[in-house]
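The structure's right below; bear with me while I get my questions together.
What you see is the complex with one protein chain gone and the rest in place.
Lettered A and B in written order, each chain numbered from 1.
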Amino acid sequence: MSDLYGGKEGTTHLVMGNEAIARGALEAGISVATGYPGTPSSEVIERLAEVAGEAGIYTEWSVNEKVALEVAAAASFAELRAIAVMKQNGVNVAADFILHLVLSGTRGGLVLVSCEDPGYLSSQNEGDSRTFARLNEIPLLEPGDFQEAKDMTKWGLELSEQIGNLVLLRSVTRMSHASGDITFGPVPGERAQARFRHEGAMLDPEGGPMLALGLRHREVQEKLKKAVALFEDSPFNTYEGPEEPELLLITSSACSLYSREAIAVLGVQDRVGLLKMGTTWPLPPELMKKNLSRCDRILVVEEVLPFLEDNVKILAAEMAPEIGIKHFYGKKSGHIPSTGELNPDLVVAALGDLMDLSYEPVPAEFREQADALVANKAPPRGLTFCPGCPHRASFWSIHNALELDGRKGFMCGDVGCYTLAILPTGFSTLRTAHSMGSGSGLASGFAKLKQFGMDQPVLAACGDSTFFHAAIPALINAVHHEADFTLVLLDNSGTAMTGFQPHPGLPISAMSDNAPAVDMEAICRSLGARVEVCDPFDLTRTRETLNDLMDDERGAKVLILRQECALSPERKASKPYEMRVDTASCVGEDCGCNRLCTRIFGCPGLVWDEAAKAARIDEVICVGCGVCADICPHEAILKEEI
Amino acid sequence: MLWTGSFHSRDGTMNVFGSKELKEDVIDRGLCIGCGACIGICPYFETHKGKTAILFPCTLEQGRCFAYCPMVEVDLEALTQLWFGRSYDASPLGPYSAIRTAKAGPKANAGDFQSGGTVSALMDFALRRGTIDAAILTDKDGILPVPRLVTDPKDVYACAGSKYTSAPTLSELNRAIESGRRNLGLVVTPCQAMAVAQLKSNPLNESNFTDPVALVVGLFCTWSLNFRTFEPYLSGIVPIDSIKRIDIPPPPAEVLEIYTDDGKLEVPLAEVREKVADGCGYCPDMTAEFSDLSVGVFEGQTDLNTMIIRTDAGAELVAEAERDGYLILGDMPRENLDHLTGAAANKKKKALSRNREEGLLDATKDERPTFRLNDDIIEGLQGGGS
Partner (left out) sequence: MGAARLARDPYNLIITGVGGQGNVMASRVLGNMMVKDGYHVTIGETFGASQRGGSVMSHLRISKEGSWSPQIPRGQADFIIALEPSEALRLLSVFGNPRVRVLSNTRPIHSVAVIAGDAKYPSMNEIQSSIQELSADAWFVAATDEAVKMGNPIYGNIIILGALAGTGAFPMDRESFKTVISETFPEDRVDANVRAYDLGMEMVSRSEKAHDGVTLG
């Protein structure tokens, strides 16, 4: 958004939660913003990168989240304000550094923004990194709406500076990717100057070296106590409802919006009190005592783990002599689902049960009519590779090479668009799928099991961005330990799944169109691995090369399959072929074909025409890559160069 | 080649299923010998280094893959009726009109023949005469046999020489048919000949079917080796690239000879027999009974072949080849004939008995047998003799 930086104080703008966070960082006067692409966090750095020039800030897509936090921490040590942005999985990658960072403390305000994905709408998993705040004894903030997303980011940076330590700000998909109208505040004109003061005494917090020493543990706890004192009066913790409600609903984050709406839907505004917490670790005890005293029945509504619920219960137990015994409802009682994301309907169901109210969203007559007419009529719409995606071609060749090899070989995968190859769209080729770079690590392990009788060929897949993020150490491990496996490096020139951000292998960075590109092929060769390079659209050569590599027992090998992502600007701008199906040649359902293209290959641009009993190109969807013409067994799909 | 759908059985006994049953009955049971009959028809079956692979599942309930496969639902009775107009009696050598000795004549290329050069000479002649427009033979790439379609008579000789591991030669036949070729000649093993016999019988009852095969020349075969186990075994003895030729000399040698630049090595045949394809143990046919004529070694003389002539077409071709100087024929000595008959009988009895013992000849309502034979033949396997 063009006015992210230029937007004036007091003006109203419709922004995504992530844009609000970015604006909040600018209003706090940050100088540095780093991150690694991860849905739903990526827009924070994307938007800041767009205005970096006019705002005079430095933004970076770091090679991984650990390095991103280190780069942001350097800014903080140099007395600049900074944020590091990642999805929940990324916090785990940065965890080792977080553990040490909190011991050395920080100088300029530093906020770690974690955007999480309850219900794994755009992730393999749902995680909950709030525990990292408790684990590392740092403050945790959870914005409850879009205005707070901005305001709390700014306040979080101020808080960090006040206490001299890292602050964790946690958002979720339904905040980060949702949009709301907010009012902007002022952006400071002054730019801070960077200076790392380190000449002082060893434990001098302001001028000494920044050392993560165990003996500073107590300092960490003192800093946290300062934060708690500030939380007692924070405007981000609010109460709405009667002084003495029948039920107290405690919530945070996007769940506060669901809860408020659920209360309105049931019309129980004068029976249910809503305590929305924005500072959720540590919970300010006095505030909690005051609210817990209001009634005896307490419902906690949150995603994903019962973090808030457990912490409230601990406080309640401690305060029991003063506040009495409470009855708790939430995940443990089964009123709130223990997995998945929440929505207003789930909160309505919980409230309805606890308030003994039944609620029918629509008249029964409509519901029955709808069930009869439309329920289950819309066909399932599963995930698939985009039309023209090089991965579809790559996995076609990989799958076939494995079948031809015939020794029950398999491929280990990790995180990216190619993770979809656990599904039929990638011919169910990936047989393990875990974290970034883990496919290579697992493969390095499988390949050392020959002495125990393992004779299955081992492959691993990683993307170009993942290669830099995490796979290199695993590949080095494999080379050094002579692990006989083939790494298939799917180089589509970008971090595709998260929105096509750049990575070190490209001459583009967040700040430059002319950055030094790191040569992946050269890295692999320099490790001493056998390296082959193919265009995945050349199906025959790719498959033959793979079979040859699987027969080669000399240690770790790399096959780079290089072809640009279908969503890259270059490919979107051009259509190489005009495609069409020759209906007369199409064998279709009969013996000799059995609809190989539509039943198995599954590109969305190639549909089945039931009337003609033949395949047909959907010209709106097809991008003209031409690969389907190569898989048709009867040359019925024709490609004509444009 | 579009087929129109439902199967009409000839006499109600030969059933056609699909690739799912083919996988269950043949591949999963380890009976596949890699003849190539299922390859080249569709994109789902492929071959790699001698092993047949199914790339993706096909959902059709009936397919040519199943129909052609010589290891399941082979109706020996129906096929014998179709080819020879008589019942299948499990005679050791199958139906024939004459058995002669044969070798390449003066008109055929002098060359590096494995034995008498009869097959190469005959295919050369058949191409020149126009009996066939193309020959489907087996060439090799190192020690891996590779199917090859030949239209120039001179190219026939490159494919001479015994191959000891099974070759998916029929894949080339299927590809040739798919591309519209007709009037084809084949040099095939007994299992492949059975597959071709099924193909020629139009098992899916296609309405516009024409028989694309004009000549089937069979090869005698006792067993064939599984490339996937044989190649690693060899590479443990010498580097594969250094092998010039492999030969199994006649008994009583009991060795396999490996010829490299550095000379000849011998390995015990007993070790080699461990690499025989499992499916071969279930095959009752040693002399390629479903052929126009079949050819094998002549015991005791390395430059001579034994030839069994079966059909009128086969007899006619052989007579003309002899007349035109491509073949030299002789009389088959009694002793050799007896040895041949005994060896063939042995293989047949062992194989059919094994099929019966493992329940593979059961043809009750829901079962799919390997071979369909008349009940009296099956019962005859219980006692001695064949």
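In the analysis below, contacts are C-beta pairs under 8 Å (C-beta built on N, C-alpha and C of every residue); 3 or more make two chains touch, one makes a residue touch a chain.
Here the structure is a predicted model, which means the values were calculated and not measured.
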Please provide the labels of all shown chains that the missing chain touches. A
Of the listed residues A:H100, A:K450, A:R599 or A:K639, which contacts the missing chain in the full complex? A:R599
Looking at A:V265, A:M319 or A:L638, which makes contact with the chain not pictured? A:V265
Among A:Q162, A:Q269, A:N343 or A:T583, which residue is in contact with the omitted chain in the full complex? A:N343
Which residue, A:C386, A:A510, A:L561 or A:A614, contacts the hidden chain when the whole complex is considered? A:C386
Omitted-chain footprint on subunit A covers residues 2, 12-14, 39-40, 121-123, 145-147, 173-175, 177-181, 254, 257-258, 260-262, 265, 343-345, 348, 361-363, 366, 369-371, 373-375, 377-386, 417, 420, 424-425, 497-499, 595, 598-600, 602, 604, 606-608, 618, 620-621
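Simple rule for what comes next: only the chains that are shown with their structure count from here on.
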Roughly how many whole angstrom separate the Cα centroids of subunit A and subunit B? 59
Taking the complex as given, what residues does subunit A use to touch subunit B? 399-400, 403-406, 427, 547, 587, 589-594, 596, 599-600, 631, 633
Touching residues on subunit B, where the partner in the complex is subunit A: 1-3, 41-44, 46-48, 51, 53-56, 58-60, 62-64, 178, 204, 228
